[in-house]
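I'd like to ask some things about the structure below.
Here the complex is missing one protein chain, while the rest keep their positions.
Chain naming follows the written order as A, B and C, and within any one chain the residues start at number 1.
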């Protein structure tokens, strides 16, 4: 069997979740065998959609057997995908599913709605414990921020939190989200003002990474004892879970996503009998709390040498799923389209 | 004497020349052209796939989106003005067109509306600048947010897709003809026309006169304010044109698309050799500048440079390109 | 006669004045100050929590990060130069300091290294600009990528945190004293010193002279290149200082921290009223400009404005602020 080349095209490579995707992808290569797969990783450091499209097309010219595409903004990759389809280069989408008009798409990823719900559950449990009464008797305001409007991976996460919490705490008032900014310092200033304005909120929530770092900082600095959940797992968040400064984190499991994307893509490429898979290969999210934080942090030691081990249950489960008969990717987009 | 001092201070003040032929033979852009060829060989020799039609297409198309706006920016810079809000106009044009199409408007009609909208936003820039008496760069620092914000508002912060890709608009404008994307042909045609406009027409000469000495331009009876407003409107049109061509290709619009394109456009203009001192400008240079920027991106992919290093490499190549171009010019003038 | 006409053409040319006292009484910044007070009331009256110490602190601290760089940018703009690479320097300084501390270096030693590194990067900008004979804005368009790329490389694209928060550096520099963050005190002190430097020292006068008439400055034998390089180095130092103060407070650094801060710095300077025509500048104005920008962000949160609308509102307020300031100035001069 020939050696296959798979290209992982990222965006926002400076964000830690992108390195996790890459780490997962490399772990898959190690498992399958360096002699069988060449993995190339490319992509713009920042949020540059057109550049990501160009990199994708250039990578195809350079010669690759399949592309794994980190899809953050749903619209930008439609046409590159059409061109790739024409050229016969299959795409495995990760992070978020493409719009429904991309036919026969193969998506490997977690469900942001489920991620949000899991986060909401952690928070509700913590609230019940803190106030010593059932959720249905709680009431208060919930302040939410959003750093970039319009990214499904963020908005669906946010909507899930609102829906799940509202169901359990009917007397909660969700304030409309405010612009919490992408930049760390600007995000701090905005969240600080929001907390000044609503110092007695039930809790504060934001689907964005830097926003959560700042909510945590302000809470710790000002001694505000409300639950908080991260939806990303940078080192600072892991430490915060360990130190008990936040309730927990719900990871979208980008490591497993990267791993399974490579694994499934390679498998599909090598098995010439089968057509390239279509549909949504679910990656389970991962809740990290007091229970498993020690193991998680240990897994990160030595440049993340233990991550493959830590994520093994999810990887094994997902790897065992058949690549046929998958649910359609339109499930991801819910009723949004 | 002080005249000499002046010309020593602005070694590139002579950039640009009066006629296409003279310019080609005087080769003000020779340094750049060399740099361009060098980059092409640097990428293409070890990676001949770079010369695949698909690769050339993608590179040229990506260049075109930047270049077509850069051509307009050359006019502004020649007037000692800079428009930072073009990314906002670019985004609004593409988005409004996409929304209109979704709402059932014929794409050919939608494109007219989008171009008109872009022209109007450009006009707003110009009018604000002239009425408030502040340079365009200052006004557009504010309108950049206004226009981008407008884009978020009209789109509700959501991407729009589901364009009728079989409609003649997307086939003709979004497609390839004679081996190259229509976008590239449109850009080439626009560049040729605008080169002519800048160097051979009354309007072009007025633009350069204003940039050369605004007070003198006023004192010889040029309608400085009108020329400024006209130019910002026309740059708005070009930004919208680029936005529309982007939609024609991508067949989707993202609320944040184009963010930061102004820096690439300005980079194309200045790498291209248009002097920020005003009074002059080079369309050919801007095209080469835009090409060089895209080539760097391509090179990084073909060489498989680690993403952590790619920005560093990009920066270094830009600095080297500017440096070589200026050194070549200096050698020539001395 | 003609001089008067010239000054009519450039209504804002008179910005800035010779002494602190004269300036305060002549009130060039009166329009801005009014705008600032108006914004404060607009936010504070319906939302008195805005006046909480914690809110004021955060607003001032956030302002300080921008203002301290803006003070340096005032010098550059007064020389008709702009540095776009400050965000890169800001990032490298904070990141290198954080990495050194992680590597066991004492924070006080690390801060010296970081400031030195920032100064050196600024120096690189200046030297490239002078040696290549290109305006700083062009060079820094390239070095912005270089420096940001450098930051990605040294950080490996990863965030750094886990600073020894009990160390005297973080206690003193990152903490509050006399009711305000140390960062704010440092910024105020820097502002006062730099106002004095710009208006009362030979170096300041040379900076303004170069901006006012570079050819004449060269003619008189002012060491234009040396002054330029000195200023870019000192702006590099200020950007690094801001980066270091950011780390002192946040106790963490990210590879992309500060991306885009250059636009806010430039906005602060121009909203503040420093004319891009050069020859003059206002430190007080830059501080007010930075304050206004932060206030807009605060206002958006306090008023609970939808994220889709926040950018639009920001832009409109900026345009209105610039407009009111210029109209106030025009009224005063006529």
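Basically, a residue touches a chain if its C-beta (ideal position, glycine included) is under 8 Å from a C-beta of that chain, and two chains touch if they have at least 3 such contacts.
Everything below uses one rule, namely that contacts and distances are computed from a predicted model.
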| item | value |
| --- | --- |
| Protein name (UniProt record) of the chain left out of view, among "Multisubunit sodium/proton antiporter, MrpF subunit", "Ribose transport system ATP-binding protein", "NADH-quinone oxidoreductase subunit J" or "ABC transporter related protein" | "Ribose transport system ATP-binding protein" |
| Residue of B:109, B:172, B:193 or B:216 in touch with the missing chain, whole complex considered | B:216 |
| Listed residues B:56, B:116, B:153 or B:205, member touching the removed chain | B:205 |
| Touching residues (missing chain, whole complex) on chain C | 1-8, 13-14, 16, 18, 22, 202, 205-206, 208-209, 211-213, 215-222, 278-280 |
| Missing-chain contacts mapped onto chain B | 1-7, 10, 13-14, 18-19, 200-203, 205-206, 208-209, 212-213, 215-223, 277-280 |
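Here is the rule we go by: only the chains that are shown with their structure count from here on.
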| item | value |
| --- | --- |
| Rounded Å distance between chain A and chain B, as computed from the means of their C-alpha atoms | 36 |
| Between chain C and chain B, distance of the C-alpha-averaged centres to the nearest whole Å | 28 |
| Contacts with two or more other chains, residues of chain B listed in rising order | 152, 156-157, 307-308, 310-311 |
| Per-residue multi-chain contacts in chain A, two or more chains | 13, 45-46, 149 |
| Touching residues (chain side chain C, partner chain B) in the complex | 5-6, 9, 11-12, 84, 128, 132-135, 137-139, 141-150, 152-153, 156-157, 214-216, 218-219, 263, 266-267, 270-271, 276, 307-316, 318-319, 322-323, 326-327, 330 |
| Partner chain C, residues of chain A touching it in the complex | 13-16, 19, 45-46, 146, 149, 175-181, 183-186, 188-190, 192-194, 196-197, 199, 210, 213, 217, 222, 234-236, 239 |
| Chain A contact footprint on chain C (complex, rising order) | 47, 49-50, 52, 54-55, 58-59, 61-62, 65, 148, 152, 157-159, 161-162, 246, 250, 252, 254-261, 294, 297-298, 300-302, 304-308, 310-311 |
